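Below: the structure, in structure tokens.
Shown here: the complex without one of its protein chains, the others still in place.
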Amino acid sequence: MVEALNKALHQAMEADDRVVLLGQDIAQTGGVFRVTAGLLDSFGETRVVDTPLAEAGIVGCAIGMAVYGLLPVVEIQFDVFVYPGFEQIVVHAARYAWRTKGELPASIVIRIPFGGGVRAPELHSDSPEALFCHVPGLRVVCPTTPQDARDMMLAAIEHPDPVVFMEPKRIYRAGRKEVTDDPPFPLGQANGAPEKILSTARIARDGNDLAIVTYGPTVPLSIQAADRLAHERGIEARVVDLRSLYPIDVGAVTKAASECGRALVVHEAPRTAGLGAEVSSLIHERVMLDLEAPVGRVTGYDAPFPQFANEDDYLPSVDRITAGANKVLDF
Amino acid sequence: MVEALNKALHQAMEADDRVVLLGQDIAQTGGVFRVTAGLLDSFGETRVVDTPLAEAGIVGCAIGMAVYGLLPVVEIQFDVFVYPGFEQIVVHAARYAWRTKGELPASIVIRIPFGGGVRAPELHSDSPEALFCHVPGLRVVCPTTPQDARDMMLAAIEHPDPVVFMEPKRIYRAGRKEVTDDPPFPLGQANGAPEKILSTARIARDGNDLAIVTYGPTVPLSIQAADRLAHERGIEARVVDLRSLYPIDVGAVTKAASECGRALVVHEAPRTAGLGAEVSSLIHERVMLDLEAPVGRVTGYDAPFPQFANEDDYLPSVDRITAGANKVLDF
Amino acid sequence: MTELLRYIGDGAGVPDREVPDGLAEKDLIELYRWLVLLRTFDERAVALQRQGRIGTYALYWGEEGTQAGALYACEERDWVFPSYRQNAIGILRGVAPSTVLAWWRGYGGGHGFYNPRDHRVGPICVPIATHLPHATGLSWAAKIRGDDVASLSWFGDGATSEGDFHEAMNFAAVFKVATVFFCVNNQWAISTPISKQMATATVVEKAAAYGMNGIRVDGFDPIACWKATKDALDRGRNGEGPTLIEAYCYRLKPHGTADDPNLYRDESETAKWLPHEPIGRTSAFLKRLGVLDDDKERAIGDEAKQTIAQAVVEMEAIDQPGREILFEGTYATGMPWTFEEGLRELEEVDRPPEVKPLGPQPGPSTGDHAEPKPGDPS
Partner (left out) sequence: MTELLRYIGDGAGVPDREVPDGLAEKDLIELYRWLVLLRTFDERAVALQRQGRIGTYALYWGEEGTQAGALYACEERDWVFPSYRQNAIGILRGVAPSTVLAWWRGYGGGHGFYNPRDHRVGPICVPIATHLPHATGLSWAAKIRGDDVASLSWFGDGATSEGDFHEAMNFAAVFKVATVFFCVNNQWAISTPISKQMATATVVEKAAAYGMNGIRVDGFDPIACWKATKDALDRGRNGEGPTLIEAYCYRLKPHGTADDPNLYRDESETAKWLPHEPIGRTSAFLKRLGVLDDDKERAIGDEAKQTIAQAVVEMEAIDQPGREILFEGTYATGMPWTFEEGLRELEEVDRPPEVKPLGPQPGPSTGDHAEPKPGDPS
């Protein structure tokens, strides 16, 4: 996925010289996760900028740049470090369009590598996406496959709305599949394509017995759990990869739940007021009569993300997803 | 409610000289909403402090004070202005206990007047409580009656956990009921009472036909809607005032939902990933088979809180709550 | 303590200085016209609030020089970023005064908001100091594009305490961008005096911490505000980076219409500062220079009254926006389904009446918030 994101940034910067990158340690070294590797060489230090260590400054300056007409892409070094920039995101990035009659959106992309499973020290493994989904005016997306990462990044940059782009760091290196060279739409003349790319869910595995709704790092795990269910009890689970966390592709989600009659939501973030609560509510509200069982949730716990020796206890695993699925199936 | 909060602060400061108050314009003037009026005169400027204009500084210093052994109570002037202090709350206040083997909690109270309905300018009317409920390690509470305001404030100060104390500014002046003089527990020797006070819901109106689960400013509105339902169609709604937003009193909520067979959640905050989603999920997960209809939600919209001329369009009203209830009833 | 840059004397002991290069007679008159227009708007807005026709209002009476003087030094292509205190600055750049009044009236959408790009004026900023990084970012963007466009942001003495002030200053200095940090040091942040806000005697001495130029001016002197800003912009355009300007003055009025300064300060102290207020002083100065006479003064005053009276008529002719305004403009490409559902829900219930401004309230209060009467319907 890292290479796919890097490719997208190359393509977007090549196609439009208003695209600029800001972040800590992104230029000279190519970033902690190397997502921006090589971009400094290609586009120079005015467009690929190592900034001072101050996230409110980074996000705030990016908003000012967007007001001028640039298309900034900001890297937050690790999930938790977005909080110093939280005020700028909530009170400005999210409301600039609304505050200007829709005429001047803060067209920025905020890239946030997030989640656990990389054996990192304290405060390098959080999943804050639900906070952004609760803030009106933002789009929140999360790719799972390299191809999606490339396409969604291009769409996020071209889309006028501010986009919080959650990057599942645990699967940064997974799936070395080839990514197409051609962009998913003619860059610079998108014509509605980015909106579509950024707002639709993807069926990651087909099936009609159980809908597993998830996103990011837990998509591959959910597919594994689905395979196990198929093997162990002949159950075919449909895995819905949300891709868009706000707005949720409610059609795809309710269709899956109602066709399967049973559903499970899976994510890494804490449970209470997480995205799973929203998905579960949406399903019950809309298609409860089609359900054979309440929607289940397999999530992180309402506890601080643990020190890494215990992170596999905290993270939803194939075992936990399978157990959660079995509970929904055996209800 | 303002007087009740003021009384609680007086009592707590009288009983324990470790209690100190920090905030903008709280000492000399008694605060924008006058919650801290008179405290400077009683306790002096070392304990009732007008701080510089910097919320991360305020919350961060309060944490340092708590580490030393004081019991700081912080005022955030208006809801939205908590965001500059968000990082301190999430990465420190919420995790200090956990990070110190449970031995050194950041025992602070963060008072946040929140919500709309007061005809205020932009960014003075938000409802950010769900964000705090999603952050492990915090308690989040919201009183509705003056008596609760007094009792819960005393409990929050005495309780070792960090407490985000949401104050519904729209009903600050409502309900001039007398508040008892005696504290709800012997101050300084609480013996589990604060835990109980801070974690239980309250039945604000009795009934067995519909459970309306809500908190803060929408409690009185929900009661009015319930009265209307009783009058118009003989339906008796039970109104559950959550009081504790994290952790939710799941027993009270599911009992109400299962005894009534129908439930509605009401709050002012935006819908997606709000507390309503959590309550709805909890009810469906636990007592779906007792339900005659999916749990309904009447909430603010996923849009920025409007300029005030239109705020009554945005806010859940008695009409909207009644309509939402009717939908659940007629399902 | 640093010397104050000042041009306008007091007509007695303190002498006038020569008008700086770049301000011809017509400029002086135009600048005076701006001052009067701002003053007229402000006084009328206060009256409207008293009458319950707009909501709580943050008046700037006495600070017109910091606004008009600084703006007059900017080129049309330069961007300015106001706080709530410079709420009407846009009217000097073509924003309809009725739009600003409508904003205070609680109207959104096209009624209370303008398109910043049309005027190179940022939206009115409420959260303290948060617009400073925007000004930094904007001039940085211009630099990246090779455009000769600078920016300026206004903020208060209280705002210097926020982290965003620090970060915006540092970024501007590091990237050497053409931006002016214009601090209106009116010595009060609501009820908090500057002595409780910082341990330095001045604001301007903070400039050095960022490797930035700084200058301190008499904030009641519009010519001084102009000159300091002009020099700062010139330096910025020359690649010499940003400047911090401290405009030293005094908040002559309450923080806002809901604020009662008697709760926290001695208003006889305020009275001592009153003679320094910029309109009377500038008028006297221009008359000493022979640039202005009573007739011209009256004409400018009348014209301003006319403009603002017209704006009030326009503002009051605006109908409350429809319910769809809740959703409009939030997202660029149409409305997400959540909005459509919201609209549908709203259509099912009777529409509540327009929320009218609260109007003045009895009793002591502070800050942005008027105290509703007990039993107030809200």
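A, B and C label the chains in the order they appear, each numbered from 1.
Throughout what follows, a contact is a pair of C-beta atoms (placed from the backbone, for glycine too) under 8 Å apart; a residue touches a chain by one contact, two chains touch by 3 or more.
Keep in mind the model is a prediction, meaning the values are calculated, not measured.
Asks: Can you tell me which of B:Ala54, B:Cys260 or B:Ala277 touches the chain that was removed from the display?
Replies: Once the missing chain is taken into account, the touching residue is B:Ala54.
Asks: In the complete assembly, which of A:Leu21, A:Leu39, A:Ala56 or A:Ala149 touches the absent chain?
Replies: Checking the options A:Leu21, A:Leu39, A:Ala56 or A:Ala149, the one contacting the hidden chain is A:Ala56.
Asks: For the chain left out of this view, which of A:Glu122, A:Glu236 or A:Glu259 touches it?
Replies: That would be A:Glu122, which touches the missing chain.
Asks: From the list C:Trp61, C:Trp103, C:Phe165 or C:Trp226, pick the residue that touches the absent chain.
Replies: Checking each option in C:Trp61, C:Trp103, C:Phe165 or C:Trp226, the one touching the absent chain turns out to be C:Phe165.
Asks: Residue by residue, what part of subunit C touches the chain that was omitted?
Replies: These residues of subunit C touch the chain that is not shown: 161-167, 170, 173-174, 176, 196-201, 205-206, 208-212, 241.
Asks: Name every residue on subunit B in touch with the hidden partner chain.
Replies: 20, 46-47, 51-52, 54, 56-57, 59-70, 72, 84, 87-88, 91-92, 96-105, 136-137, 139, 159-161, 192, 195, 199, 246-247, 250
Asks: Footprint of the hidden chain on subunit A, which residues?
Replies: Looking at subunit A, the ones touching the missing chain are residues 24-25, 28-34, 50, 52-54, 56-57, 77-78, 80-81, 83-84, 117-124, 170, 173, 176, 271-272, 301-304, 306-314, 317, 319-320, 323.
Criterion: only the chains that are shown with their structure count from here on.
Asks: Taking mean CA positions as centres, which chain lies farthest from subunit B?
Replies: Between subunit B and the rest, the longest centre separation is with C.
Asks: So which chain ends up closest to the centre of the protein, judged by Cα positions averaged per chain?
Replies: Given all protein C-alpha atoms shown, the central chain works out to be B.
Asks: Distance between subunit B and subunit C based on Cα centroids, please, to the nearest Å.
Replies: Distance between chain centres: 35 Å.
Asks: Just how far, in Å, is the C-alpha centre of subunit B from the one of subunit A?
Replies: Once rounded, the distance between the two centres reads 30 Å.
Asks: Report, in whole Å, the distance between the mean C-alpha point of subunit A and the mean C-alpha point of subunit C.
Replies: Chain centres of subunit A and subunit C, defined by C-alpha means, are spaced 39 Å apart.
Asks: In subunit B, which residues are in touch with two or more of the other chains?
Replies: In subunit B, 56, 80, 83-84, 122-123, 272, 301-304 touch at least two other chains.
Asks: Can you tell me which residues of subunit C touch two or more of the remaining chains?
Replies: 108, 126-127, 163-164, 330, 336, 338 - these are the residues of subunit C that touch more than one other chain.
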